[in-house]
Structure formats: C-alpha cells, structure tokens
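Removed from the display is one protein chain of the complex; every other protein chain stays in position.
All chains are identified by letter, namely A, B and C, in their written order; residue positions are counted from 1 within each chain.
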Amino acid sequence: MSSHHHDPANVTNPEHAEHRIVQPGTYIAVYIALLIFTGITVGAAFVDLHIFNPIIAVAIACIKAVIVILFFMHVIFQSKLIKMTVAAGFFTFLILIVMTLTDYMSRAWGLW
Amino acid sequence: MSTTSSTIVNLPDQRTATIPKMNYISAEDGLLSWLFTGDHKRIAMLYLISITFFFFIGGAFAGLIRLELLTPQPDLVASDTYNKLFSMHGIIMVFLFLVPSVPATIGNFVLPIMIGAKDLAFPKINLLSWYLYMIGGIFTLAALVLGGVDTGWTFTTPLSTHYLNTHVVTAGLGVFIIGFSSIFTGLNFIVTIHRMRAPGMTWFRMPLFVWSNYAASILMVLGTPVLAITLVLVVLERTIHIGVFDPNLGGDPLLFQHLFWFYSHPAVYIMILPGMGVISEIISTFSRKRVFGYTAVAFSSVAIAVFGFFVWEHHMFIMGVSNYSALVFSLLTMLVAVPSAIKVFNWAFTLQKGSITFETPMLYAFAFIGLFTIGGLTGVFLGSLGMDIHLTETYFIVAHFHYVMVGGMLMAFLGGVHFWWPKMTGRMYPESISKLSAVTSFIGFNLTFMPQFILGYLGMPRRYHAYPAEYQVLNVLSTAGATVLGIGFLMPLIYLAWSLKYGEIAGNNPWQATGLEWQIQSPPLTENFIETPVVDYEAYDYEWLAHKTEQEVTTVG
Amino acid sequence: MHISPVLWQFLVKWLTNSALFPREASTIAPYADALYFFLLLITIVGLVLVGALVLGFSIRYRKERNPVATQVEGSTLLEATWTIIPLALFLICFVWGALLYFRIYNPPTNAMNIYVVGKQWMWKAEHPGGQHEINNLHVPMGQPIQLTMISQDVFHSFSIPDFRVKREVIPGRYSTVWFEATTPGTYHIFCTQYCGTKHSGMIGEVTVLSPEDYKKWTEGSTSGMSLAQNGERLFASMGCNACHSGNAAARGPSLAGVYGSKLQLANGSQVLVNEAYLRDAILNPSQHLTAGYAPIMPTYQGQISEEGLIDLVEYLKSLKTNYRVQQTLTTSESNQAAPMTPGVVKP
C-alpha cells in the first residue's frame, strides 16, 4: 500500500478513532447496572408518585439506553462522527415528537 | 476537434477515435453479469432503464388524465377509473420515478467518481437497493394490473383504510419496499462521502453535486422510515382493523397526516436537491466559471435538508390542526424557502463574467431556474396561511408541484442525463434535435401548467373527474400543452437510444469540465481509477484544467 | 381569419365571466385577493429579476463576446443581500397570511350557526329552524354565517371559491368556518378533499338571498320542527332525561345553561362548553368527567346519527331552564309524544 494513500489529515480527523477492544470487566459492570436499573423501574412502578411515575420510568429507560449505547455499542470509544450520527438520530426523533406536539398541545387553546 | 466560437464541445478526431476497449460495459458480458454486478455504474444503468420505463407508464396515465379533462363531462373514463389514474400517476411518478431519478442513476454513476472512489462503500447493498426497487415496482404494477388503487398518492385515512376496496395493501407494500431501496441508496451515499474520498478531496473541494446528494441522503435515511411505519400501520388497520388512525375506535386520522407528511415533505426536497446539484455542475461547466458563492450553495443544501424536517404541517393547514401550531409551521415554511433563493441567485451570478455557451444541458438548466423560481414562489403562496385556505386542494397545488417537480427536477434530470451521457456511454447525443426537444418541452410545460394556476385560483378542485363548464377553456389549453410536453419527453428517448450506436465518439472530456469524472476515460473502467487520484485543486478550477491540458499536450505531442 | 361563431361566443362568454379571477362574493374575498396580488407581485418581481439576470448575463457574457471567463470567488455582501431581502419579503407574506387565516377561522360572535354534515358523496345542511337541504345552502346576505361541520365517514372539505373560504370536514369532530356573503346569487360548493369514487360529484350550490328573501325561504321550506325540537324528542326517547332531569337528586348534572359555561372537570381542569364539547360529552362521557359526578353516563357511540347529535346539541344549547325537561319528563312518563312548543326555538 503506497504511503500517499493515507490522508495525513486522518491523524486528527474527527471522523476517525483508534479501534479499541473493550474488556469483559466493563461488560459485566454494565450488565449488573442494567439489571439493577430494571429492578428499580419495576419497584418504582408500585409506588405512587403521581406525575413522577412516568418521568422516572422514562428517565431510567434513558439511562439504561445510554449505558448500552456507550459501552455495549462502543460509542464512547468511537469517533466524533459516530457520536454525532447517534445524536442526529435522536434529535430527529425529538423533532418528530416536539413539532407534532405543537399541534396536539395547542388544539384546545382558548377553550379554558 | 470541432470547437467553434459558440461551443466548447471538444471531441476527438472521429476518423481515428474509438471507444476504449476496456470499460465497465465491456468488462463482462451477458445479462447475468448485469444482474449480479456490484459496479455502481452498471447499477446506475439498471436504474436508468427501470425508472425510464416507469416514467413512461406514469406519463401515459398523465396523458389519460389530461384527455379526460378535455371536456367538463365525465366522458372518457368512469370516475373510479379516473381516481385510479391519478393515484397510479402520483405513486409511480413520485416513488418509482422522481425520488430515485437523479440520485440512483446519475448519482450512482458519477458520485463515487467525483470524489475519487472506486465504488460506493457497499456495492452489494447498492445492488440490493435496485432489487428492492424492482420488487416494490412489481408490487405497484401488480396493484395496477389487478385493478388499480385509488387512494391518491397520499393514502389518506380513513378513506384508504376503511372505505376503498381496491388494492391498497399491495400498493402500500410496494411503496414500503421502495422506501427501503431509497434508504439504502442514501445510506450508501453518506458513508461513501464520509469515508471514500480520495486523498486531498476535502469537504470544500467536493463538487456541489456531491453536497446536494449528501443533503438529500440525510433526508432519505431519516425521513423514509417514518413513511415505512406509517404504511405498516395503514396495512394493519386495513387488514386486521387495529385502531390507530380510525376515528370510530378513538384513533386520530390527523396522526396519519402528521406521520405521512413528516416523510413526504422532506421527500419533496429529496426530489429537488439532487437536481439542484446537477444544475450547479451544468451552469459552472457551460459558463467556465467556478460556482459563485460555493460555500453558500453547499450550506444551503444542508440548510434545506435540516429545515425541511420542520415544515410538514403546511400540508395540513385546513385539516383541523391547531391554529397556533399552523402559525409556527407557516413561519418555518417561509424560512425554508430562503436557501432556495440563495441558490437561484448564486447560479445567476455564476453566469456573470463567464464565457457562456448554450449546449442542451445548459438549456435545461435555464429551464430549471425559471420554472423552479415560479414553482418555488408559488410554494410561498401556499405557505402563507390565509392564502392556503383558498388555494389548497385546488389546481393551484397541482401547478405548484408540477412546476417544481417536472419543471424543476425532471428538467434537471434530463439536463444531467444529456450532460453525463457522453461519460456514461462514450458517445454524444445529437445536439440540434436535443435542443429542439428541450425547447419543445419548455413550451409544452408552460402551456400545460400555467393555466392550472389560474384554474386553481378560480377554484377548480384537484382530483376532479368532471368540472363546471366555465373551466373548460383553460383545461383545453392544459391538455394541448400536455401533448406538446409528451412529444418533448418522447424525443430524448428515441435519439438517446439512437446515439448509443450512432452518436459521435465523445472522448474523455467533451465539455472540458473539471470534475474528476471527466479526467478518466469514457465510458470508465470498472475500477474507475487505476491509481487513486490525489486531488490538489478546488472544485471548478478551470485554470487548473487549462494548465493540465496544456501540459499533457506538450508531453504527449 | 375565421373563427366559428360558437367558439367565439364561448370565448367571449368566458372572458367576460370570471376568466382569471373568481367573483368576490364575501367580505373576506377582497382581503384574500389583496394578499394574492401582493404575492403575485413578489413572484413577478422575483421572476423578472432572476430572468433578467440570467438572460442579461447570457447575452453579455456569451462565448462570442467574452471568450475567456473571469473567475470570481463570491461576495458576502451579495449573499447577505439575497438572504435578507427574500427573507424579509417572505416574512411579510407570513404575517399577512396569518392575519388572514385568523380572520377566516375566527367567527364573529353574532354569527348565525348552520350545521353541515358531509358524507360520501353529499352535503346536508341543517338550519336551526329545522330546514334541511341537500347539496344546497341558502344563506342571507350581509349576515355572518358560521358553519359547524362534521363528516360521517371520511375527510371531506367544504369549499366556496367565490367566498375564498374552505375548511376540512373531519370525521368524529366538529370544524367550523364562517363567511358573510355580500352579493346575492348562486355560487359553487365543492368538496375539495379527495373522498372516494364520486368525489367530483360532491358539489352543490350556495344561494345568497337578500334578508327578506331568506326569511321567505325559511318559512317556505320548514319541516315544522326545529332542530331543538327534534333534539327534545330525542332527549326524551333516548332516556337522557332519566338522569338529566334537572332535579337536585338526579344522577346527572342539570344541563340548563350549560352551553357557553365553564365546567369544572374531575381532573381539575376547566373547559368551555361549545358544540364540540357537547357532542363529545354524549359520545365519550367518561373522557371529561364533570367534577362531582360518577362516570355512569353510558356512551351513545354508534346509537345515534350525526344528525341526531346535532339535534341534541341544538336542544342543549337552547336549554335555558329545566322547565322543558321536567315537562318532557311528565309527558314521556305518560307515554305521550313530546309537545311542540315553538318557544324553545331560539338559536
């Protein structure tokens, strides 16, 4: 492979990250954390916290998802590009929700 | 060498010139070698043939629509047949023709070459994308052959789920599958653009065609899945009567509209952005100038893509959405129109101080600019809330979107096909007749759709199979125009086919354009480049090109 | 040049008869047209500008005249110009359009209410006095008319181009639009939302009459029972008065004067009772429980047509005291038909 094929820009290229092998220890820690959080969600569901019940449930789910994404899916060791990609996906999902809600939330405006 | 003062065409000596023996077409023989190819250029050709086929089917439907509308009475076809005609026309034209048109054919062919790659990142997925397209197309044709579908291209619930007994499920599945073909094309483009650029090909050295396809790919990847799930829900609702959109069960039919347009508004930008890229290439080449405001044009593509996600509700202004939310979406609609204006003016100023010639692709580009400006500005009418109340669901809309889709994207597509035809086939198309066809379609187009703006303001509703007699004059004009337009579109089919065998040998760079694709042989080798090119010049650097040509002449000669 | 007289006449007729613009027959039409002309102006200016640039440069810088191009990078000043000017123009379009939109969709308080039911493929109009029309609508001139519309099946859209108003007619939910006609005459009603096979046949005519003619028309075409009277009969025959008897001990709340009031709901919020709320309270009673009552009211979903609901709603709107209810109660208990007193027919 002749050397000029390598883009020298790659060294600090935000699209590029060194490959890294994640060790089983990390996975075990994550696994245990996930199980614990599952327990917490189930437990929290039986306590009456009014409006906070769904908030807590979704918050815990988000935490679990973030852990999975960062460690099981290695995003924490990935290039900026991948991180941005993941963020872009969730951002678009948020657009879908928030912008649609502008309709549903304000439909009854003026009626109270 | 046939350079006269009014053209830049630069062909090799026709007596000695030959098509290179070794090229992507001659690399392997037999139908199977095409059906199992991984070569982006061959897949592009497969796509080109398939979408042309579907375009003419869709066009035939358009012809029948216009024939029926010649008279106010419902005389040519029955009303349900008419409904099937425009539904199939819309579905075929949008999903089977316009969405894949520029990206899957021209983009597939030249995009990897433009950035100095040997292929798209995932050749197999590229082929899979074509197969999905064909399977989806077959589903759609099946729906057609079995008796058609009459939902309109918008699949409006609860009409589509509970009230029609045509082949909605078949057509819906067809569109679902085609959606994945489009997703895979977009995915492949994004990865290719990020990962496969040749050394030195920085982001701001990329041709603007690459930028605009990049922007469109983002929309394909993020928007299409929402359409997919929406169609799944429609199919489920129709087959096993789940209650997500059905008002009788407590569902909200407007939810369908939200989800559908969440895709389908970005989809209209999928249907214009790649065409805008084509225009940038053409305008630059035929005025021999770097595109004015390169960065602004590049970023405006991305801006259109991003803002394109925020405006879908403008298709629902009178449908019972909250007035306040309509306000927000109308404002955002106005914002999304601005980047398009930026592009138009930058193209115009690219011409300034250029050295302009008027080959066929350039004529199509001019047509694009004019027609897209009309189409786009009438879009602003529709984005303006109060005006939309009167105009929505009338022929004004029909005229608006044909101006952007046919006058815009289709013209860009034809311009692009002519522009890259020498590269794809190694042969030139016949210049004078192709100019004639460009002019014919321009005139025919305006005759067809300009009267529809007036009809729309007069109040003629769209999707009407019969109409009050006072609208007839304008409808007759429109039908007459469609005939001219049809001729204008049939001509290229014939002479391009003819040119495959009899066209002049084009040589590597008939237009003396700067893109990497013009620096390799035509038609290209399977591998595109024998050695990975190293890019050390900006896009559209005609001085670099002149310098290079000079050097080559001296060293070779 | 010889033109066939038939064709000639046709052309003349067409040109003199709203060839390019529809008639302006409502108070809103001039507002809509003003915006239209403004937008047209922008379009023409924009088009001429772009066209002039493209054509001008093409002529000035064609290869014959300018064999060698001069490379220009771009210009921030120009970019800013053609970002800001179109943006400003578009924002004007937005504000103007928004003002018009709210004008069209916010009815004046003194508007007269007419109900419209859309179904595949016809329009049914119901006047408060009980006059029913199909694919026709008679309205008085110079009086704001509000249409309260609902669809029995799919989306339709009620459009009167000469009035520049249009509104989707939605299944399962009332939508409203209003206009004030200015010129007597007949105008097209179109269904503009694609609604199935005979979508293009779902058309009708709105006839604008002078107030006197309208009065004559109402008297001439009355069916004898107002909507509220029909509603009263339904109220009795469907057993509503069993619970809404107006007695203090009744299981359901008194409905007298409920229309237009603010209800305190069990979940703590307050709602304004309008037509849509009344309709919903009958079909989905438990979705917004009135504070202090148990969710015992049965749903009438599927047991009553949209017309019936309109009758009930009109009745509830007309119910100022519980006197009529109690009357009905006694008469229905004694198994007689509901009485017909014209006193309650106040829209």
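Definition applied: contacts are C-beta pairs under 8 Å (C-beta built on N, C-alpha and C of every residue); 3 or more make two chains touch, one makes a residue touch a chain.
In this text, contacts and distances are computed from a predicted model.
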Complex member absent from the view - protein name from UniProt, among "Cytochrome c oxidase subunit 3", "Glutathione import ATP-binding protein GsiA", "Sugar ABC transporter permease" or "Oxaloacetate decarboxylase gamma chain": "Cytochrome c oxidase subunit 3"
Interface partners of the hidden chain - shown chains only, full complex considered: A, B, C
Option touching the unshown chain, where B:Val145, B:Ile229 or B:Ala469 are the choices: B:Ile229
Interface with the undisplayed chain - residues on subunit A: 1, 5-6, 15-16, 19, 21-24, 27-28, 30-31, 34-35, 38, 41-42, 45-48, 50, 53-54, 57-58, 60-61, 64-65, 68-69, 71-74, 78-79, 81-82, 85-86, 88-90, 92-93, 96-97, 100, 104
Chain not shown, touching residues in subunit C: 283-287, 295-299, 301
Residues belonging to subunit B that touch the chain removed from view: 1, 12, 20, 22, 117-119, 121-123, 125, 183, 187-188, 190-191, 194-196, 221-226, 228-230, 232-233, 236, 240-244, 249-252, 255, 259, 262, 507-509, 519-521, 525, 527, 529-533, 548-549, 552-553, 556
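Please note the rule applied: only the chains that are shown with their structure count from here on.
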Chain centroid nearest the full-protein CA centroid: B
Centre-to-centre distance between subunit C and subunit A (centres being mean Cα positions), rounded to whole Å: 45
Partner subunit B, residues of subunit A touching it in the complex: 4-7, 9, 15, 81, 88-89, 92, 95-96, 99-100, 102-107, 109
Contact footprint of subunit B on subunit C as seen in their complex: 10-11, 14, 17-22, 31-32, 35-36, 39, 42-43, 46-47, 50-51, 53-54, 57-58, 61-64, 66-75, 78-79, 82-83, 86-87, 90-91, 93-94, 96-105, 120, 153-155, 157, 159, 161-162, 164-168, 170-173, 175, 188, 190-201, 203
Residues on subunit B engaged by subunit A in the complex (per definition of touch): 194-195, 199-200, 202, 222, 226, 254, 258, 262, 309-310, 312-313, 321-325, 328-329, 532, 534
